[in-house]
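Data first, discussion second: the structure below is written as structure tokens.
Here the complex is missing a single protein chain, while all its other protein chains stay put.
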Amino acid sequence: MDKNKKTFTLAALADRLGLTIEGDPDTCVSGIATLASASADQLSFYHNSKFHSDLKATRAGAVIVAPDAVADCPVDKLVTDNPYLAYARASQLFAAGESYDPGVHPSAVVHATAVLGRNAIIAANTVVEANAYIGDDCVIGANSVIGSGCSIGQLSSLHANVVLYPNVHIGRRAIIHAGAVIGCDGFGFARDGAKSVKIEQLGGVRIGDDVEVGACTTIDRGALEDTVIEDGVKLDNQVQIAHNVRVGENTIVCGCSAIAGSSTVGKNCIIAGAVGIINHVNIADGVTVTAMSLVNKSITTKGVYSSGTGLSESALWKKNIVHFRKLDELASRLKALEKELEHLKGGKK
Amino acid sequence: MDKNKKTFTLAALADRLGLTIEGDPDTCVSGIATLASASADQLSFYHNSKFHSDLKATRAGAVIVAPDAVADCPVDKLVTDNPYLAYARASQLFAAGESYDPGVHPSAVVHATAVLGRNAIIAANTVVEANAYIGDDCVIGANSVIGSGCSIGQLSSLHANVVLYPNVHIGRRAIIHAGAVIGCDGFGFARDGAKSVKIEQLGGVRIGDDVEVGACTTIDRGALEDTVIEDGVKLDNQVQIAHNVRVGENTIVCGCSAIAGSSTVGKNCIIAGAVGIINHVNIADGVTVTAMSLVNKSITTKGVYSSGTGLSESALWKKNIVHFRKLDELASRLKALEKELEHLKGGKK
Partner (left out) sequence: MDKNKKTFTLAALADRLGLTIEGDPDTCVSGIATLASASADQLSFYHNSKFHSDLKATRAGAVIVAPDAVADCPVDKLVTDNPYLAYARASQLFAAGESYDPGVHPSAVVHATAVLGRNAIIAANTVVEANAYIGDDCVIGANSVIGSGCSIGQLSSLHANVVLYPNVHIGRRAIIHAGAVIGCDGFGFARDGAKSVKIEQLGGVRIGDDVEVGACTTIDRGALEDTVIEDGVKLDNQVQIAHNVRVGENTIVCGCSAIAGSSTVGKNCIIAGAVGIINHVNIADGVTVTAMSLVNKSITTKGVYSSGTGLSESALWKKNIVHFRKLDELASRLKALEKELEHLKGGKK
């Protein structure tokens, strides 16, 4: 696992991550591991009381801890109020740098009118079409295709086999994972009798800064106006964003969720995995939708929302769904009983 | 947004789309926009009464309207009984043409036995295997792979990074979006104790004319016979079509839906997003299935079908699913009450 082989002293980590050392500043760590598995040359972190016994028994070289856990940590400590955030930042120090050779690979096909920023890396077999703009310090992974008129902001990375259709605009520091397709046609047809007549999708896609797009995620271009992914949004793998959707700042959309046409999701939302959001609905800021829920109407108030039945053994489930199909009848029968009972009681008085 | 920059007079649009002009035939428009956002050099359309106030206030250069809306439109009009269909056709006029250079890109790898039709465009880094047939006026996007023995009818377009396995047959005027994979193996195994023995998928895939296949959609080849997508079918992004499925003419399947092995979907159906259809079921013509429903049995009658619970706040939802799990018991208790009450009433007589 070469990816995990940089070495830092605690002094260097404390300096770069803004942490306080309790222990030997010269202790060296060359990777990150869990409290249970870390060895003496690795860093760990403690952020959740369910790992308390692991903390007390850890053999890590050092642990990132909050002040109230210092006493229970048997090894060197890096102290911070938010150990999980410090772990995230530390992970970035330990991550491997890009392995691509600098510059434009000779097998890449770059149109004469495309503009490449300083230090941009264009990997093998990549295709960059006319008038595309690749910002400074960008990396375009192998076998990717950048459509005509696209722009990519500085310090962005596209992994292998990414496709940008024409006129897709991506901000700075974006990470686009392999197999993602951005700017494909929205799914729009007018009916001519039984036949579907294609509505050409004349809009584009605009993606803000600091956005991450997962592997095999698809983002459609707009019908007339653009589909918009705002700054700081994180989309997991196999997410589907339909035409003219707008996803608000810093919202997180987990794997396999789908947002249908013209719907909007507010800022700072958490859309869990495999959620479906129908078309033309609006979701307020700060909403959480739990896994595999169907959002079939707008959500106007911040809060946590769910659908589904929960899991059962199939034998019981089969019995229960029979009654789900009769729930309206069942409710009517209950109401009738209540009336009769009321009547009966009245008659008794 | 260069994609939206062709210019037409109203006279030209009326002529090409079969519309009637009310206003100045020399008015020029060079793009399409919504009633609310269109400027004087843009065309708009009015098809839904919810935009009635936008119509009355529009600053568009011209609007496509039905006869009964002419009076409320303050600018030049193109009149038709079906404005939405006319908009669809107009969108095709305003769409950008293909940006690919003509012919076979020097970086493409085309087998000596492959046959390319007149004006076929084979983009950079494309691979075309033995005995493949690419029809006249087809476009094969960059980094796509066309397997041996495939055929693609005239005027079809494959976008970038499409993969056709061997022996996939696609009709005329198809549009296959980036990242789609057609002809991959159906998921078939025989059990040998705990182990799964692969059943080789010896069938192919046949796709009709005028079919559109979305980005990252997957269509499996058949086990023995072919998987079939009939004429005019439109599949959105991330749809999964398993082996030996047949999808009937002009049916629309929205994003992220999945159809399991050997099931058939009739003609003119609408399968909304994220629907699951289990294996070996048949769906009649003209059926609509709403978003995220599970079709766990055949549907023999035209109509609209749904499953799921609808969305609730999670706190309430958690209480409700407890009772869903006891629905059979709850129904039994209700029945017992009804009996007792009947008995009680009888006793009172």
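Letters A and B mark the chains as written, and numbering starts fresh at 1 in each.
The definition used in the following text is that contacts are C-beta pairs under 8 Å (C-beta built on N, C-alpha and C of every residue); 3 or more make two chains touch, one makes a residue touch a chain.
Remember, it's a predicted structure, so these values are computed and weren't measured experimentally.
> Just to verify: which one of B:T9, B:N82, B:S148 or B:N282 makes contact with the chain not shown?
Candidates B:T9, B:N82, B:S148 or B:N282; residue touching the omitted chain: B:S148.
> Which positions on chain B touch the chain that was left off?
Counting over the whole complex, chain B touches the hidden chain at residues 107, 109, 125, 127, 129-130, 143, 145, 147-149, 161, 163, 165-167, 179, 181, 184-185, 187-192, 194-204, 216, 218, 220, 223-225, 238, 240, 242, 256, 258, 260, 276, 278, 288, 290, 293-297, 299, 303-310, 312, 316, 319-320, 322-324, 326-327, 330, 333-334, 337, 340-341, 344.
> Contacts of chain A with the missing chain: which residues?
Counting only chain A, the missing chain is touched by 1-4, 31-34, 37, 82, 84-85, 87-89, 91-92, 94-96, 99, 105, 107, 123-125, 141-143, 159-161, 175, 177-179, 210, 212, 214-216, 232, 234, 236-238, 249-250, 252, 254-256, 267-268, 272-274, 291-292, 308-315, 317-318, 321-322, 324-328, 330-331, 334, 337-338, 341, 344-345, 348.
The rule is short, and it goes like this: only the chains that are shown with their structure count from here on.
> Roughly how many whole angstrom separate the Cα centroids of chain A and chain B?
Result: the chain centres lie 25 Å from each other.
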